[in-house]
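One protein chain omitted, others in place.
This part shows chain A:
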Amino acid sequence: MKRLRLDRLASQLLAAQTSPAARLLRPSTISRSIPQTCRHSSLDYNSQPCQRRHQSTAASPAPVEEEDHVAEVEDGEPTPEDLRNGPLPSPHPSRAASSAKLAALHARLSLSSKIPLETLARALVDPSADAHPKYNNANLAYVGSTPAHGVSSQPPPPGEEVDPGLLQYDPLKPTVVMNKWGYVRANTFESAKYQSGKGLSGRVVYGSNPFGESGPAKSLPDFEVENDRNTKALYLQDAAPNAYANFVRAVVGAVYMHCGRDAAKNFVRSHFLTRTLDLSKLFEFKLPTRELARLCAREDFEAPVARLESETGRASRTPVFVVGIYSGNDKLGEAPGPDLDSALVAASINALKSWYLYSPGQVGVPSDTFTEDAAAWKPAYVDIGEIIS
């Protein structure tokens, strides 16, 4: 497996070693004496002089390409200060150092002092609040895409005046959704409009809530920018969870960028992987008896047979039947139930779960091989999977 060179891809996320804040400064504060290394993104200030930043670029999860507009400012083009029109969409990074909320959040998360407050402030700006990729957390979140853990309180509407220690997002603006989970597809505006999500496959693909329904399409404002990169911008039904998740990913990305891989692994382990999640409650079976029969046929087991193990109170108001499922002499599963049918179904589910929810024990992760004299990566064996499709 070839290692992804994240440090090279995301070099723009790292502040300069001498003054971490200098690179994160707003265009409006840049004087001409500061070397213009990263002032301009790919948006073109010349062609659209009155364009506000949040109207200018698509919030792209991909790392921003290297800048090549270094020489433009010296040519006497209008400075960004002249172009500023109205309030900034998110707080100025220079306010980060004076925010008590931000310093408290930094300390509460036990972040290293190598991570500057400006980076943490940037991690709190969702692409829906500020679409400029240099001032929102899309790129940091792309670097640190991992599971989530919320921190902040209910956010105020985004804008320049907001305390930089608060999470900022706008439910009516497009944002960035990180999808790292197999077949779960983002609920785009188009899919909400054209797909009811009621079909069987739609319930799986568009399963944005526990019932697999994506909800009715909301009437949404027109896209602010019509360019080819932004037409697939994502309007979410519920923007808050995505904003929180993006913030968490951005913090992990910031830890990775400023403190390295081991620190990021420790951060993820201590904050996310120690949380408790019961895997056996993560799925439900529609036709468990049928699926168990197919499973036994596939594995060359004898056909499953249900037997009544024990019962009590058959004629009473609250009977209990204990049903066991046997394949030959092997007992596959067992469950109690108030009637024979539901006990049979529950026993089938138990049998299926005991088959599928095995744990391979302690297996490593691919990044274990990055250390010196590490053994070659041997992936864990994964079952051939579902049998009815």
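Methods note: a residue touches a chain if its C-beta (ideal position, glycine included) is under 8 Å from a C-beta of that chain, and two chains touch if they have at least 3 such contacts; residues count from 1.
By definition in this document, contacts and distances are computed from a predicted model.
Here one chain is missing from view; checked against "Large ribosomal subunit protein mL43", "ubiquitinyl hydrolase 1", "Exoribonuclease phosphorolytic domain-containing protein" or "Glucosidase 2 subunit beta", UniProt names that protein "Large ribosomal subunit protein mL43".
Across the entire complex, the residue among A:L172, A:L273, A:V305 or A:V363 in touch with the chain not shown is A:L273. Along chain A, the points of touch with the absent chain fall at residues 100-101, 103-104, 106-110, 147, 149, 151, 153-154, 165, 200-201, 203-204, 207, 209-210, 212, 269-278, 281-288, 290-291, 309-310, 312, 320, 322, 336, 386, 388-389.
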